[in-house]
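One protein chain omitted, others in place.
What follows is chain A.
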Amino acid sequence: MILTVNGVETRCDSPPETRLSAVLRDTLGLTGTKIGCDAGDCGACTVLLDGAQVCACLVPAAQAEGCAVRTVEGLAEDPLGAALQRAFLHHGAAQCGICTPGMLMAAMELLARDPTPSRAAVQDAIGGVLCRCTGYLKIIDAICDAHRFRAPVAAPGDAVGARLPRLDGAAKVAGFDRYGADAAPADALWLRPVRSPHAHARFTLGDVTPLLAAHPGLLRVLTARDVPGANSFGIYPDIKDQPVFADGYVRYRGDCLLALLGTREAVEAVRFNALPIAWEMLPPLDVAAALAPGAPDLHGFRPGNVLTTGRLHCERAAPAEVHVAAGAFETGFVEHAYIEPEAGYAARIGDAIEVFACTQAPYMDREEVARVLGLPQESVRIIPSACGGGFGGKLDVSIQPMIAIAAWITGQPVRAIWTRTESMASSTKRHPARIAARAACDAEGRLVSLDFDGDFDTGAYASWGPTVAGRVPVHASGPYRVPRVRAVARAVYTNNPPSGAFRGFGVPQAAIAQEALYDALADQAGIDRLEFRALNALRAGDTTATGQVIAHSAGLSACLDALRPHWRTLRTEAAAFNAQGGAIRRGTGIACMWYGIGNTGMSNPSTMRISLDPDGRLTFWNGAVDIGQGSTTVLAQIAAEALGLPVAVFALVLGDTALTADAGKTSASRQTFVSGRAAQEAGAALRATILRLTNAGADARLALEGGQLFVDGAPVVLKEALEGIGQFDPPTVPLDADGQGIPYATYGFAAQIASLDVDTRLGTVALRRIVAAHDVGRAVNPTLVEGQIHGGIAQGIGLALMEEYIPGRTENLHDYLIPTAGDVPPIDCILIEDPEPLGPFGAKGIGEPALVPTAPAILSAIHDATGARLHRVPALPHRVLEALNRREMDR
């Protein structure tokens, strides 16, 4: 058949039922079109078909024949398309970039008929493309603004503090960035996992010979017996509790039983009822059942099913309790819903193995792969692909162990791409929490105590459960001075999906409880909710509940000061609106947060290296994985500033375990702070070497032009390569049995206001505005910082209002709802820069802080609007209405 793709008539012999997305990617090699769901739910594969935007995954090749197909690869040929790409770069509209091609094409459909569209028209045009990173606002800005970018615009500078467009952005807006599914050796075999549809069961696998005979091209069935090393992985070195292939016993729906290996056609043709599997069902355990006396132990090494208990206890002199608030709160599973499903390939190179896959933690992946193969770590090379969103979900290995095993055994390259449903069913989730808490303050509103008990459903395997149990008690009392704190967080094994790391590690759940109680105390004490928080805010010099003195960079008061005028305006507006009466009630809510940057009370170093070859080649060896948040750009800005050369003269080598040093994982909001400081040290070290060689003064101006280094205008001849190495490990003190110590070297602080309308007849919530004030120490790149804030708020909106993963029920992106372009209101970002002396140029982290206050601020506003307190999220319309009805009955 003949397809016209980007103006070129192309012959292809794909079967007629082949999805156009597969034709483009697999037959024509146009991998700029991304596949996120194969169900028309995410829009990542949006292309133009005769000018109309369509999901390429829903168009059979037969129906595309004779049509003009336009993909992201052809966008730049159209001047308006090129303008749109420039606008995306300028506005920071691409973060991870996996939705970007679809967004661009959806926007082009609109711009072709209206080059200067309204925001509402843009929302309608991109309403069918999901983005998990940006919160959509910068995308809408870029589309509205595209007409102004018909000619290239001047760069805004690259200094620390400049809005430098992301360095990996050009590849993302052109569709050339290589994600996990975008590259593999041509001769790679395909691996397809077979997963348990049952949450708790024993099974036996019979003889697979007939299956292999019935499916020519199906080469092997890989099972637990085929694992060369240890058939187990897990985040904590002493809790490797998750099997690569289940050995006769499954603990959740999604546990991997085995993997089919062969040609793509062969592995995809297998129907699982053809597998010789005999099941013995067991009753699945939820938290209550797992904790019940006599419950079976899901893991033999944890009798009673409690994985970890985190505790904090501090008793300092305190005034008498006058006002008391208490409540129980519940949250559900939240899915990361990165738009890129897990994908990659592995190849055996002699006695070593290479794994190319999407990840947030290449060095941890290397340990896991080495372990399951029984190899030394030096024999494993992890090459991170571009990462189409992570949010904590790609910290754990997923495909890496099994494709590595398959490639190791067969000697052939092996690739795998998980379906959306497989990704959702098998990957980690945010821990559901059941929290009972009590808080008290004195007559003046000064906080006296917080008691907090949280049970966190850690699911079938440990993953990051201990981290959640460790981090929650530290943060449970919030960013306030609270002299008496008792907090307990338990991670409990169940037959649910493994709960792991998700933007905030349990802190967002805890903040929902803590902020609701503080609202109640403020009301009881007759104090404005913002002023209550200002009264109690941690300030520099204060001692936290862990006994840590926060010496610097505690900018919560400054955040609240910045919010105060907005708070008053929005409150006044709401009062005027509500005075009119009617079913729609307007409310204003506020919430604060603090967040420890980096690992909790343990080492998490980063090493950065910059080399300068005699031929003038300057290379930044950066092992930090940019998962869309922008570390590649931010670290380059820091390194360049420290060295005294422009960003543009650096060649970048990124996140390859064979080439770069361990920068640690992209997690815990640590890369700007930890790796940033290491990059600053590396730049400073190289600069010092150059200055020493040339006897130049500290203020000397460096230049690198055409391979020639100049110091204060004089050319410098380099006889040998120079390098600067920077290392940083934030100073911490491990927590003792009472949770006392110095868990983090620094903290991010923030406060957010939500303004919204509640329809009291339908229980629906319409967000009007979010005002977010964040103390980031120093905004190295304000555009990227705002991008993190927007994206974190969008995920907070999802947590508050719509997201709930239910195994077997919402394992796709039409039953599991994440915010669309129409669900994120205008956001005002206020950046507070209270510098952290340990951070690079004063900077701290922002990734997780952005999300934490949003849900509590929304719940606070719902209560303000209606008097109804939500004790369970998501606040779906029926839950809001139930809360309203409960309030009516209480009266």
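The rule is short, and it goes like this: a contact is a pair of C-beta atoms (placed from the backbone, for glycine too) under 8 Å apart; a residue touches a chain by one contact, two chains touch by 3 or more; residues count from 1.
The rule we apply is simple: contacts and distances are computed from a predicted model.
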Task: Listed names "Molybdenum transport system permease", "phenylalanine--tRNA ligase", "Xanthine dehydrogenase family protein subunit M" or "Peptidase M48-like protein", with the criterion being the UniProt name of the chain not displayed - done: "Xanthine dehydrogenase family protein subunit M"
Task: Hidden partner chain, touching residue among A:Asp226, A:Glu422, A:Asp729 or A:Asp864 - done: A:Glu422
Open item on the list: Please identify which residue in A:Ala39, A:Ala183, A:Ile409 or A:Ala700 touches the non-displayed chain.
Closed with: A:Ala39
Task: Sole residue of A:Ala214, A:Met602 or A:Ile806 that reaches the chain not shown, by the stated touch rule - done: A:Ile806
Task: Contact footprint on chain A, counting only the chain that is left out - done: 15-17, 19, 37-41, 43, 46, 49, 52-55, 57-60, 62-63, 106, 109, 123-130, 194-195, 197, 265, 268-273, 275, 419-422, 425, 761-764, 801-802, 804, 806, 809-810, 812, 814-815, 817, 819-823, 876-878, 881-882
